[in-house]
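Only a single protein chain was left out; the remaining protein chains are all shown in position.
In order of appearance the chains are A, B and C, and numbering begins at 1 in each one.
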Amino acid sequence: MLEFDNVSMRYQEVGDVLRNVSFRLTKGEIAFLTGHSGAGKSTLFKLIAMIERGNRGKIMFNKRDLSQIRSSQIPYIRREMGLIFQDYKLLNDRTVFDNVALPLVIMGYSAKEINGLVRAALSKVGLLGKERKLPLTLSGGEQQRVGIARAVVHKPLIILADEPTGNLDPELSAEIMHLFEQFQNVGVTVLIATHDISLISTLNHRVLRLDHGNLVASVK
Amino acid sequence: MLEFDNVSMRYQEVGDVLRNVSFRLTKGEIAFLTGHSGAGKSTLFKLIAMIERGNRGKIMFNKRDLSQIRSSQIPYIRREMGLIFQDYKLLNDRTVFDNVALPLVIMGYSAKEINGLVRAALSKVGLLGKERKLPLTLSGGEQQRVGIARAVVHKPLIILADEPTGNLDPELSAEIMHLFEQFQNVGVTVLIATHDISLISTLNHRVLRLDHGNLVASVK
Amino acid sequence: MKHKNKHKPRNNHNSIIEAKRNPKQTSKTGGTFVDKLYAYRDQHAQALFSSLGRLVASRLNALLTVIVLSISISLACGFYLLIMNTKQLTVDLESSNQISLFLHDDVSLASANRLANGIKLDPSVQMVKVITKEQALKEFEDFSGFGDAVRALEKNPLPIVLQVIPKNSLEEGQNVETLVENFKQAAEVDFAQLDLHWVKRLQTMIEVSQCAMILMGILLSLAVLVITGNTIRLEFHTRRDEIIIAKLVGATNSFVQRPFLYSGFWIGFFSGINAWFIVTLMMLILKQSVEKLSMLYNSSFHLLFMGFFETLALIFVSSMLGIVGSWVVVQIQLQQLKS
Partner (left out) sequence: MKHKNKHKPRNNHNSIIEAKRNPKQTSKTGGTFVDKLYAYRDQHAQALFSSLGRLVASRLNALLTVIVLSISISLACGFYLLIMNTKQLTVDLESSNQISLFLHDDVSLASANRLANGIKLDPSVQMVKVITKEQALKEFEDFSGFGDAVRALEKNPLPIVLQVIPKNSLEEGQNVETLVENFKQAAEVDFAQLDLHWVKRLQTMIEVSQCAMILMGILLSLAVLVITGNTIRLEFHTRRDEIIIAKLVGATNSFVQRPFLYSGFWIGFFSGINAWFIVTLMMLILKQSVEKLSMLYNSSFHLLFMGFFETLALIFVSSMLGIVGSWVVVQIQLQQLKS
């Protein structure tokens, strides 16, 4: 499903942020991505989502080489992904409902389908009843969960979650992890960047560890 | 230093977010504020910083009743506080240096003093060498630390840290906590909202626990 | 908009987990063509009216934009009407550009008429009018104010005069002079006089005002373009985050730009209507004094307002301006966003 083959990424000024990273995730696998602050986790996600592109090496996603994708095709690849951003990236002047509905609207679902899917996603993250609120009137953890709902609402092939539980209490974190495992059960691949050691240790999934851009461990 | 006396806060539409909260922090005390997502932690901080004002009850800060403060006086009260926001609130079109320097510029420090103080603050959070970068080219944890540096650079009387370690790895979290304790030693009061159970348990400070707006525990 | 790779949901379960994930579908397999057409139309209609809704929601914002645009458009329109009205005036004044042929004292009215008919055949002549001695005297009295003095004369000292109005003479001062030379050759003609002084004055006046108008026109067109572009650019800027986020969750460029094109349309449309009202109001205010003037000139001058088709053109052009302006700005901004 996702394959990194000797991928390196450098930013002008700061130099290499990822160095010869190689790993492979199969369909329906959950993996944690850890590493110190600034290790390159978000950069790795950005390469998969083609937010940054100038990498060396080869990234295969769903049997396609991402470096071969033309700009005009990027939106269609992104629709197969569910992206959870470290800084949420919500539309502050739209309601929670509109935020979560955005991927569905973009993909041209009908109003009825959108209504059903959005409410289902919001109930999974415990935000049913907050559809009409604006993101800025939500607590930090609630905003984070809106971002999670938006990432899963359109049933992507892969979920890329960048620090999805940074602002959630332990119970909610466990619930969100449970949600990801439900997706895993229907064949969705999940990659989660996190600092939460206790979360990693309680769950028995593969752990990829980055250190200054090098993949130093890939253990179960 | 800080005293809440039967403070309640209600938002239109959602109702009471804080209910009859009373507690007291002395000069040089560190306390954790915990509670589930949406419990009212950030709201409590907003009341102290006068970002929201319509509360009932009485909040005393540094011997002044905050409800008596006129709008034109708010800036001067805020200069005695160091605010760390859950969503960082950095200026994305200014360098890290300028972001951290902002409180000092506002308070009219000279260029030389600013230079020294900003570099000292950045070295404390482990970001020396990144002064010239823009926030958007930093990792999530690095941005969070810029926010911390900005909150402490002008040596406030109180530090209000809302989820300051949500995007930091355990080692960095411990370092930041150590930084707060150093401030405590020179008489600064510190209030930290956090979900990080392991952080709370390893450090022996007072814990205030909110549950749906009620203060349910205040234990050491 | 491309439909390739577009997911069309088939099931309608409420739980996103239990529902089996839709396999990737292309537009060839998912739904009938007509369904797709409806969905496409719905999406456009929704964008059109939601853009109006957004405009109404950000009232002050939209109001100011429309005011700015409609003022610049109405300036341009006022300018257009000025040109049209002046053109009419020019035609009116053309009659003052005439050649007077003073015939010898002994030429009879009959031969004068014959000469006039001959001149009429000249292709560059528009009209010839014979003024008899009596008419000339009358006109002279009226015009010069020397009435009593002239009336005191025993014998009418004035000759028969032929008034010749050349064609398009205003534009080609030189030609008129050769025409005069020609007329002078006729035996009956004592001397010919061309009110060239007036012609030149008029020509120069028209030149000056044309020059001033072209300059104003350039400036105004520039103003309208720059103001439109700038307003839309700033609107884009305030919605930059929205665009970035939409693109991150899979929006195509055409999806992103659609609301901008629609709000560009609405802004242009309302600005056009508004401009029409401003211009019409201005013309109504001007109307009275212009008609007074026109009466004094005994001229058939009537103030031109915006006609039906001109109004349609105005609204069409300003709507297009909004759309094109948005399109250009959005393209530039999308380029800058790269990813």
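As a working rule, a residue touches a chain if its C-beta (ideal position, glycine included) is under 8 Å from a C-beta of that chain, and two chains touch if they have at least 3 such contacts.
All figures in this text were calculated on a predicted structure; none of them were measured in a lab.
Contacts of the undisplayed chain with the visible chains, over the whole complex, involve B, C. The missing chain, though absent from the display, is touched by one residue of C:Leu109, C:Met127, C:Val226 or C:Leu337; that residue is C:Val226. Between the chain not shown and the residues B:Arg19, B:Lys41, B:Lys133 or B:Arg150, the one that touches is B:Arg150. Interface note for the absent chain: among B:Met1, B:Ile51, B:Leu134 or B:Ala174, the touching residue is B:Ile51. Even with one chain removed from view, chain C keeps its contact list with that chain: residues 64-65, 67-68, 71-72, 74-75, 78, 100, 102, 105, 140, 144-146, 148-150, 152-153, 157-159, 190-191, 193, 197, 200-201, 204-205, 207-208, 211-212, 215-216, 219-220, 222-223, 226-227, 229-231, 233-235, 237-238, 278, 282, 285-286, 289-290, 292-293, 296-297.
Contact residues of chain B toward the unshown chain are 49-53, 72-76, 78-81, 83, 85, 89-93, 102-103, 106-110, 112-113, 116-117, 119-121, 124, 150, 152-155, 157, 179, 182-183, 186-188.
Quick note on the criterion: only the chains that are shown with their structure count from here on.
When chain centres are defined as mean Cα coordinates, B lies farthest from chain C. A comparison of C-alpha centroids places A closest to the centre of the full protein.
Each chain gets a centre from the mean of its Cα atoms; for chain B and chain C, those two points are 62 Å apart.
In terms of their C-alpha centroids, the spacing between chain A and chain B amounts to 29 Å.
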